[in-house]
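Removed from the display is one protein chain of the complex; every other protein chain stays in position.
And now, chain A:
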Amino acid sequence: MALLEVKDLKVRVEEREILHGLTLTVNEGEIHAIMGPNGSGKSTLSHVIAGKPGYEVTDGQILFMGEDLLEMAPEERAAKGVFLAFQYPVEIPGVTTMNFLRTALNAQRKARGETELMVPDFLKKVREVSKSLNIPQDMLKRGVNVGFSGGEKKRNEVLQMALFEPSLCILDEMDSGLDIDALRIAADGVNALHSPKRAMVVITHYQRLLNYIVPDFVHVMSKGRVVKSGAKDLALELEESGYAQYEDA
């Protein structure tokens, strides 16, 4: 079943069109990789899906589980299972990671009409997940991402993903800033979440990540469009030849 359908999407930022008619379909259980040169609009796409203000959709549509995603408030999208692991996770001083996780999780549960998770259950779950991601407990007592290294910030994104159990995970350059070991740990974390009901969209510049998270499809984005789609091998091809052949597409 189609989880995400982006149809002929046109998006403007400050009067400038960034996405010029982008189409992409992601089915349940699939892993999609999006690659493409800097500035091609990968993050823009992820922001529009997540509902970040400041983007004007001038044409096209986005369906999520058959529903009009663009009609939903961003927090509603989150509660329905859209998760974006940010390329640049922000810092929130004075708000401990633990408090943030609990507040966010309960907000999502409340929006879905579920009860709050009991504190012991919550703690148990956080402990399990953070352990598997090699995140020390005292990091959770610090302000959200405050003073975290680049790699720690990215792992914190995966931690949240694991905790919230979204149905659509968009990972925007989760591999940037990660050393080899951290990359493997984070990728393992992502793979552990792979399920027949859950889909992943992995944005990356490097084929290396795709050795760990093996995609079903690879899409090449250039200048605000998907210009080529293929299987896993496409990533290897790109690594060889670069994006030059798609620049004029």
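The working rule: a residue touches a chain if its C-beta (ideal position, glycine included) is under 8 Å from a C-beta of that chain, and two chains touch if they have at least 3 such contacts; residues count from 1.
FYI, contacts and distances are computed from a predicted model.
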item	value
Hidden subunit of the complex - UniProt protein name among "Proline/glycine betaine ABC transporter permease", "Fe-S cluster assembly protein SufB", "Pyruvate dehydrogenase E1 component subunit alpha" or "Putative mRNA 3-end processing factor"	"Fe-S cluster assembly protein SufB"
Per the touch definition above, residue among A:Lys52, A:Lys125, A:His194 or A:Lys223 touching the missing chain	A:Lys52
Hidden-chain contact residue, picked from the options A:Thr58, A:Thr103 or A:Ser149	A:Thr103
Hidden partner chain, touching residue among A:Leu84, A:Met98, A:Leu133 or A:Val218	A:Leu84
Sole residue of A:Ala111, A:Met139 or A:Leu193 that reaches the chain not shown, by the stated touch rule	A:Ala111
Missing-partner contacts on chain A, residue numbers	50-54, 73-75, 78-79, 83-84, 86, 89-95, 100, 103-105, 107-108, 111, 143, 160, 164
